[in-house]
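Have a look at the structure below before the remarks.
Here is chain A:
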Amino acid sequence: MIALALASILLPTVGAALIALSPRSASKRLGQIFAGLATACLLVLAYQFSVGGKIPAEYSVINFGGVEILGFGVDTVSVLVACAVVGIGFLISIYSGGYLDAGNREHPDIVRRRYFAFLSLFIGAMAGLVFSTTVIGQLVFFEISGVCSWALIGYYEKPKSLYSAAKALIITHIASLGLYVAASVMFLETHTFALSAIGGLSETAKTIVLLAILVAAWGKSAQLPFHMWLPDAMEAPTPVSAYLHAASMVKVGVYIFARALMSSNGAPELVGYVCTIMATITLVYGFIMYLPQCDMKRLLAYSTITQLSYMFLGLGLSVFGSQMAFNGAIAHLFNHAFAKTLFFLVAGALSYTTGTRMLPLLRGVLSKSPLLGIAFVVAALAIAGVPPFNGFFSKFAIFAGGFEVAQQHPLLMVLLVIALLESVGSFAWFLKWVGWTVPGRPSEAVAAASPVPLSMQIVLITLIVMAVCSSFIAAIWLG
Partner candidate 1 sequence: MVASDLPPLLLLSPLVFALVIFAMPTSGRSARLIELLHLVSIVGTLVLALTTVGYVLSHGTLVTFGDWLMVDPLAAIFVGLIGVVGCLTGFYSIGYIRHDVAHGELTAVKQKLYYGFFNLFLFTMLLVVTANNIVMMWVGIEATTLGSAFLVGIYGKGTSLEAAWKYLIICSVGVAFGLYGTVLTFANASASIDPHQAVLWTSILAHAQDLDPTLVKIAFVFVLIGFGTKAGIFPMHAWLPDAHSEAPSPVSGLLSGVLLKCGLFVIIRYYAVTMKAIGPEFPQSILLVLGVLTVAVSAFLVFVQHDFKRKLAYHSIEHVGLIVIGLGVGGPLGIAAALLHTINHSFTKALLFCGSGNVLQKYGTRDLRSVKGILRTAPVTGLFIMAGALALAGFPPFNVFVSEFMVFAAGLDAGYPKLMILVALLFTITVAALVDIIAHSVLGKAPENMEKSDSSWLSLAPMGVLLALIMVFGVAMPRPVGDILRQATGIVMDQGHATATATPIEHVAAKK
Partner candidate 2 sequence: MPTLTQVSLAFVQALLLLAAAPLFTGITRVLRAKMHTRRGPGVLQDYRDVIKLLRRQNLQPPAAGFAFRAMPTVMIAALLTIAMAVPVLTRAVPIPGLGDLITVIYLFAIVRFFFSLSGLDSGSSFAGIGGSRELTLGVLVEPTLVLSLLVCALLAGSTDIGAMGEAIATGHVRSAGAVLLAGAAAIFACYFELGKLPYDMAEAEQELQEGPLSEYSGPSLALLKVAMGFKQLLILAFVFAIFVPYGSSSDTSLVGLLIGLAAFIAKIAVVAVVLGVVENSVARARFRLTPRHSWFGLGIASLAFVFYISGL
Partner candidate 3 sequence: MSGLQIVNGLAGLLIVTSLLVVVARKPSQSAKFYALQSLVLVAVFVALGSATNAPQLYVWAAVAFVTKVVLVPVIMARSFGRLSDERLGSGERISPAVTVLLAAVVVLLCTLIISGVTLPAAAGIKPALAISLAHFFFGLACIVTQRNILKQVFGYCLMENGSHLTLALLAGSAPELVEIGITTDAVFAVVIMVILATQINRKLATLDADQLTTLKG
C-alpha cells in the first residue's frame, strides 16, 4: 500500500519535472496523464485498504540520526482526503486543458509549461501532505504547496496577479511559523517529529503545539486574521482558483489541524474554545462580505471562507468530545471539495463562454446552456446545504454533534445558533442569485456565449454527480 501512496506523491512530482523538460505542446497531455495515474493509484489504494479491513499503517521514509523526518501513514481519513484532492486535481487538469486556449473569451491564452508543471507538483505536494505522519513532513509540503499556489496565482503575470500571488505566499508563510513552532516544541519535548507524539505531550506543551498548528491552519485556510490573501487570489486562472479554494490549498489548513486533533488523544478545552470562537467570527465576517459582491469568483471566495469556518467549527466541537462533529468536519471537507470545485468551474465556464464573471450581467443561463444552468443550481444548493445535495449531510452532522456537546457548554450553544443563522442567511442569498441567473430570458452576454468545450463538459457532469453522491461515499467510508 505504501508503494501506492508513494506513487501518488511521486508520480505528479516526476510529471512536473518531465513537463519542465519537454516541449510545450506536450505539457497538457503529460499533466493530465500523470494526474490520472496518481488518481488511479489512489483508487487502487482505497480499494485495497477497504478490502484489507481499513487497518491503519505507517511507514518511515527518511530518518536522520535515529529521528523520523518523513513518514507516511495510511488510514481512513488520509485515504479519503487524498482521493478527493488528487482526484479533483485530475479533473482540474482535464478541465484546464479545455480552459486554457485561445477560445477563452476572458483570458485568451496558449498554455504554458509552467502551468501544468506547478499544477502537477501541487497535486503531488497535496498527496504528500495528506499522507504525512510527521510535523516536519507537513511543514515541507505546506511550504511547497505555498510556492505552487504562488506560481499559479501569478500565472497571468499581470501586476495585480503577481501582487496577489506574493500576498498569498507571504501570509501563508507567516502562518507557517506556527508549524515551525509546533515542530520545534515537539522535537524539543519528545525528540521526535511524529504526529503521534502529540498525545504524549504535557498539557501545556500540547496546548502550545495545537494552537501553533491552528495558527498555521488559519493561514492556509484563510480564516481570520489571515483571510486577506484569499479574495485577492481570485486573480488566478479559474481552474486554479477552483483547485486552490475547493480542494487543495485551503484544505491543507483544515487537514493538518484535524490530523493534530486525531493524534492529540484528547485536546485541551482551551484549543476547542479558540477554534470554535474564531470559526464563528470568521463565519459571520464571511457572510457579511457576501452581500456587496458582484464578481462571481469573489462571492465564491467569501463563501469558501465561511465553509471552511464550518469545518473548523466541527473540529473545534470535536474537542469537547463529539466524534460526530469531527466526522462531519471531515465529510464536509470532502463534500465541499466537490461542490466548490463545481461552482468555480461553472464560473470558469461562464467566463470562458461569455467573457464575464459579473453576476448582474448573467441571466437566463439555463435556456442558453442547460448543462451550465443545472450545474449552477446544483452547486449553489450544495453549498447552501439543501438536501439531497452533499453539503446538507455534513453540515447536519456538524450541527448535530455540536448540539449534543453544547448541553454542557452554554457558550457553544450561542455559537451554534449564530452558525445556524448564517446557514439560513447564505441559503437565502444563494437562492437569490440562482433565481437571478438561471431561469428567464438570456441576457446580452449570455445570449452571445460560445459553446462549452467537451473536456469541460465532462468534468462538470462528473462533479454534478459527485455533488450528490459524495456525502454518501464519505458517510459509508467513515462509518
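Candidates were picked such that all candidates are chains of the complex that A comes from, given by their letters.
Heads up, the rule we're going with is that contacts are C-beta pairs under 8 Å (C-beta built on N, C-alpha and C of every residue); 3 or more make two chains touch, one makes a residue touch a chain; residues count from 1.
These numbers come from a predicted model, not from an experiment.
Trainee: Could you sort through 1, 2 or 3 and say which touches chain A in this complex?
Mentor: The touching one is 1.
Trainee: For a test of understanding, state which residues of chain A touch candidate 1 in their complex under the given definition.
Mentor: Listed in rising order, the residues are 20, 62, 64-67, 114, 136, 139-141, 143-144, 146-147, 150, 154, 157, 162, 165-166, 169-170, 173-174, 177, 180-181, 183-185, 187-188, 191.
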